[in-house]
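Note that one protein chain of the assembly has been removed; the remaining protein chains are unaltered in position.
Letters are used for the chains, namely A and B, taken in the order the chains are written, and counting of residues starts over at 1 for each.
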Amino acid sequence: MSNIVDYTIEPQLVEGNLSRREIDELISTPLNTKPTKGYYIGLSITLTMLLMGVIGVGLSFYYGVGMWGNNNPVGWGFPIVNFVFWVGIGHAGTLISAILFLLRQRWRNGIARFAEGMTIFAVMTAGLFPLIHVGRPWLAGYLFPYPNQHSLWPNFNSPLLWDVFAVSTYFTVSFIFWYVGLIPDFAILRDRTKSKIKKTIYSITSLGWRNSNRHWQHYEMVYLVLAGFATPLVLSVHTIVSFDFAVAILPGWHSTIFPPYFVAGAVFSGFAMVQNVLVIIRKIFHYEHIITLDTLEKMNKVIILTGSMVGYAYLMEFFIAWYSGNPIEQFTFVNRAFGPYAWAYWIMVSCNVIFPQLFWFKKIRRSIPIMFVIAVFVNVGMWFERYVITVSSLANDYLPSSWGYFTPTLTDLAILIGSFGFFFTFVLLFAKTMPVVSMVEVKSITSGAQPSHGDH
Amino acid sequence: MKEKILYSYSALFDSPDKIIHAANVVQEKGYKKYDIHTPYPIHGMDSTMKLGTSKMAYVALVFGLLGTFGSLFMMYWMGSIDYPVIVGGKPFFSFPAYVPIMFELTVLSAAVMTVVSMLFVFFKLPNLSHPLHDTEYMKSVTADKYGVTIEVSDEQYDEEEISKLYAELGAIKTFHIYYDNEEISTKHIAMQPKFLGFLLFIFIFVAGSTYFTLNKFMFMQPYNWMREQSKLTAQEGSTFFADGFGMRMPVKGTVARGTMPYLFKGKPELAATTLHNPLLPTKMNLELGRKKFNIYCSPCHGYFAKGKSRLHGQFPNPPSLHSVKVRNWPDGRIYAVIMDGQNVMPSYASQLDYNERWAVILYIRTLQRSLNAKESDLK
Partner (left out) sequence: MSISSNIGYEKKGIPASFYKVGISLFVVGLVIVVFGYFSNPVRSAFNNVVLLMLLVSVGVGSLFLIAVEYLAGAVWSTPFRRIFEFLASTVLILPLVFIPIYFNMHNIFHWMHQTEVVKDTVLSSKSGYLNQPFFLIRWVIYYVIWSAFYFLFTGNSKKQDNTGDQSYTRKNVRIAAAFIPIFALTISFAAIDMIMSLEPHWFSTIFGVYYFSGTVLTALSAGTFLVVYLSKKGYLFNGINQDHYYSFGALLFAFINFWAYIAFSQYLLIWYGNLPEETSWYLHRWHGTWIYFSIFLLIVHFLIPYAFLLSQPAKMNPKRLN
């Protein structure tokens, strides 16, 4: 691939001159072959991590929330940090699949299905945390406004309840969007498979889809409508998550820039995670022609864009804290950088602001090992950002007499590791049971796929 | 052997240009009951088939607005009418706080209902028994070929003409597609036994699991730990006590609130010498005494304690309280009469509480003084 970009021709979206049948073949192969040894090793690692999480959660239910490091004044610890982290990761998927669709960036077609799947699993993982951190998750039904025997309704003024609605809506709509995209692919699999059981399953899940153009017409409109709804939805979900913090009057939390800052941060960490997983998937399943290096490079550009937005937010918060003249506000920010949590703060700044700036260089953007490492750093940095925001503001708030230090316990760490296990287990299972690339969408962008005359 | 019923005559093409051309020709020729099948949406096919824009967007708009206003009304009703609770000093109808949920429910309602209506209403899916399923035509179309299907039920259907047409258009293969006799059903999908059985199963499963969860599961360990606590609640049994009762009688000597124990039962002379009126003859106390006297004492003693009362003739008359004997009684002696009763008069301890009794005694004294006033009182 030459380094000089000729702007008169559009780059090829699907390389290697794959025919449409070959695409079907390539993408449905993992579903029909037995898992490799590498797959089993991967799955056993993720299942072990998941098991650690299960033990952590079990202990937490049995002995109570005291197993965690939450104390007074730091009443919100790992669970909320993990929740915000995982919801953020989910956003990249919807952005790739909905927003890039609206922007008519067709390079998304190869990665959209996978990204949406990751969104769903990330939101599921995120949803575990509010559930366990209420202590008695079986009473979670009271969060929804249904007529109950106490005649009580949930408190609509609380951002925590807005979260309930936002995350449930996000999960439902993402799932529907993902499923609607899967219907034609299930039809393809139904018609290709030789196994009777699989045929029954695919027939049911494809709902009897017939590829009729009278259906495609409505299908495309609904897809557009869903993408149009999913876009503001994804922005609103992390905005509402940011409201959890920003509506409080704690210094360091009550900052009007939180909504766009959190959304940018979510896209940032989400893209990093998606990029990491895609790098692995394309290697294992030989999808290099579909998930091209160009695609990965474009993702890295998004990473640097959103990383810069996050850096801008840091700067603006710091400046306005000084500008406000409010000594408590000023103390909070100085304390973050030089107080007891300075170690977390500097990890956050170096991983979020410094390392991603390397993506200005084209060589680095197109180098798989380096981009993988930078993306890992981004994920680490974004986790620490949530940690710094939550814990440092709670630990050192208005009254020095209420200050206290937060130390995570082993149970906290076990649950965090378990959440990664939960997520990656689902990703691995997904990769082996469903087509991770949308066959229909990729076929529609191969060369010669659309009629040569016509308005486009 | 039942004769197979023909559904349609279909053809396959191998390039998007050919299928657009084919669709154009079929549409121009006036066929109405035809369809085009492609592996992915082809640009320009909608206008070629003269399909117009899909109405799905309007469905989304309607349901979206329903979500917006429905959620607004819900929160308004719950927060301002049904159970208003002051939260954080904000008004009952705090509109800015409602906006996030209104937005979420708009999106949820629009997305879910649009997809549901698309699948179930517009497409009439799931439909697992369409004649095109499991045909080579279908398998090619989902892979990489493009197809035209003209149904037999079309008015212009003519075997030969269509055959010629397909040949002209350059079809690579043609098919006659038949109904699968087993799958033909005249009943609507909602009435078919399989579907009804499925609904029944769902119903039993949901009802059963809800019942089990809410009535049995939530009472099992560990979910019942907070419900069942060591402290004793009313009417609960207890193994701590020999008789198994959690509720116990009060111990000897327990005194009810607002009472003073009366230690002189059957000993009026002792009461006379020991008890003294704790109340001062203030206007308030005298008013209280008058009120209570008129309620409880006047039926027998009369309003002026003279003994002539409205029960005159129906009940034995009490003696007048203005006699020398009673006037000379100390307050404690009258208290003993109220507490114990005397002769026909029962105890009035339960009708008058401690303060009320002493107030009545003050009033009786007032009455007595009023009928036996001394010269010095007039000054």
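Here, a residue touches a chain if its C-beta (ideal position, glycine included) is under 8 Å from a C-beta of that chain, and two chains touch if they have at least 3 such contacts.
Quick caveat: nothing in here was measured; it's all calculated off a predicted structure.
J.: Checking the contacts here: which visible chains does the omitted one touch?
T.: A, B
J.: Identify the residue among A:His254, A:Arg366 or A:Lys432 that touches the chain left out of the display.
T.: Considering the complete complex, A:His254 is the one touching the chain left out.
J.: Using the document's definition of touch, tell me which of A:Thr125, A:Thr193, A:Thr239 or A:Ser438 contacts the absent chain.
T.: A:Thr239
J.: Given that one chain is not shown, which residue among B:Ala57, B:Leu128, B:Leu270 or B:Met345 touches it?
T.: Once the missing chain is taken into account, the touching residue is B:Ala57.
J.: Write down which of A:Glu317, A:Asp397, A:Asp412 or A:Glu441 is the residue touching the left-out chain.
T.: A:Glu317
J.: Just checking the interface: what residues of chain B touch the absent partner chain?
T.: Considering the whole complex, chain B reaches the absent chain at 53, 57, 61, 88-89, 96-97, 99.
J.: Provide the residue numbers of chain A that touch the chain removed from this figure.
T.: That gives, for chain A, the contact residues 5-8, 102, 224, 232, 235, 239, 243, 246-249, 254-260, 308, 312-313, 315-317, 320, 322-326, 360, 456.
Basically, only the chains that are shown with their structure count from here on.
J.: What is the distance, in whole Å, between the centres of chain A and chain B, each centre taken as the mean of its C-alpha atoms?
T.: Each chain's C-alpha centroid was found; their separation is 36 Å.
J.: Applying the document's contact rule, which stretches of chain A touch chain B when the two form their complex?
T.: Against chain B, chain A makes touches at 19-21, 24, 61-62, 136, 138, 145, 151-153, 155-159, 161-162, 165-166, 168-169, 172-173, 176-177, 180, 184, 187-188, 190-192, 203-204, 207-222, 225-226, 229-230, 232-233, 236, 239-240, 243, 440-441, 443-444, 448-456.
J.: For the complex, give me every residue of chain B touching chain A.
T.: 15-17, 20, 23, 35-46, 49, 51, 53-54, 56-57, 60, 64, 74-75, 78-79, 82-83, 85, 87-88, 90, 94, 97-98, 100-101, 103-105, 107-108, 110-112, 114-115, 118-119, 122-123, 125-130, 132-133, 138-139, 141-144, 218, 222-223, 226
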